[in-house]
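Attaching a single structure in structure tokens format; questions to follow.
Every protein chain but one is kept in place in this view of the complex.
After this line comes chain A, so read on.
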Amino acid sequence: MSEEQEMIRVEHLNKSFGELHVLKDIDLTVKESDVVVLIGASGSGKSTLLRCLNFLEMKNSGSIIIGGEQIEKKSHDLNKIRQKVGMVFQHFNLFPHKTVIENVIEAPTQVKGVKKSEAIKEGKALLDKVGLGDKYDVYPSKLSGGQKQRVAIARALAMKPDVMLFDEPTSALDPELVNEVLTTMKELAEEGMTMVVVTHEMGFAREVADWVVYMHEGRIVEYGHPDEIFNEPKEQRTKDFLSSVL
């Protein structure tokens, strides 16, 4: 794929929960190796948008195009799509009954049929990369929040996804543990991983994002490079939001 290749394209996406219209006519394009950061107030629909991208939520209308193909529940095996779209959750969601390495090799061995020895080798390399080389055999309950989140990142990477989605990956962490996770994410971005990140860490957005998307009440209000959004936002609502969080 060339640098300009489209990874995800969302067109006229609408999503409601019953009467509640949560996503309103969303258009968004994510190119390969882009890091797109979604910001916005609580309830503005950031998580819902992210979850529509890996079909944990089903859109009501519009299209979601991944790797050039329009994905529909009827015509596609969503499990296949999700293998290519990794997700990291606010609350880690590690499997508590499995050790760190078992967490990491679970999907490659069970879904892709990778040989266990091979999966362990690759899994250890990933854990080394996120700085957890000495924690293969412990259970998640023995880890700090920051370590848990790095295991979760390694677990998602083990499926060799094309895109990684992060939903407030540092919001559940003690302040002193936030940086270790952000550092891991930054390294991932530098390696060229395509990432869509919901975060309240404006420093990360400023430094790592290629694009920043500001959402308000289910709409994308403003979209631009971090300099533009943070230094000279065009929309009053963006200004108000930024002054409330910075």
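Annotations
By definition in this document, a contact is a pair of C-beta atoms (placed from the backbone, for glycine too) under 8 Å apart; a residue touches a chain by one contact, two chains touch by 3 or more; residues count from 1.
The definition used in the following text is that contacts and distances are computed from a predicted model.
This figure omits one chain of the complex; the name its UniProt record holds, of "Polar amino acid transport system permease protein", "Gluconate 2-dehydrogenase subunit 3 family protein", "Methylaspartate mutase" or "Putative zinc-finger", is "Polar amino acid transport system permease protein". The missing chain, though absent from the display, is touched by one residue of A:G86, A:G123, A:P169 or A:G218; that residue is A:G86.
Among A:K15, A:K31, A:K135 or A:R155, only A:R155 touches the chain that is left out of the view. Which of A:E6, A:D25 or A:E106 touches the hidden chain is settled by the complete complex: it is A:E106.
Listed for chain A, the residues touching the missing chain in the whole complex are 54, 56, 79-80, 82-87, 89, 91, 93-97, 106-107, 110-111, 139, 141, 152, 155-156, 159.
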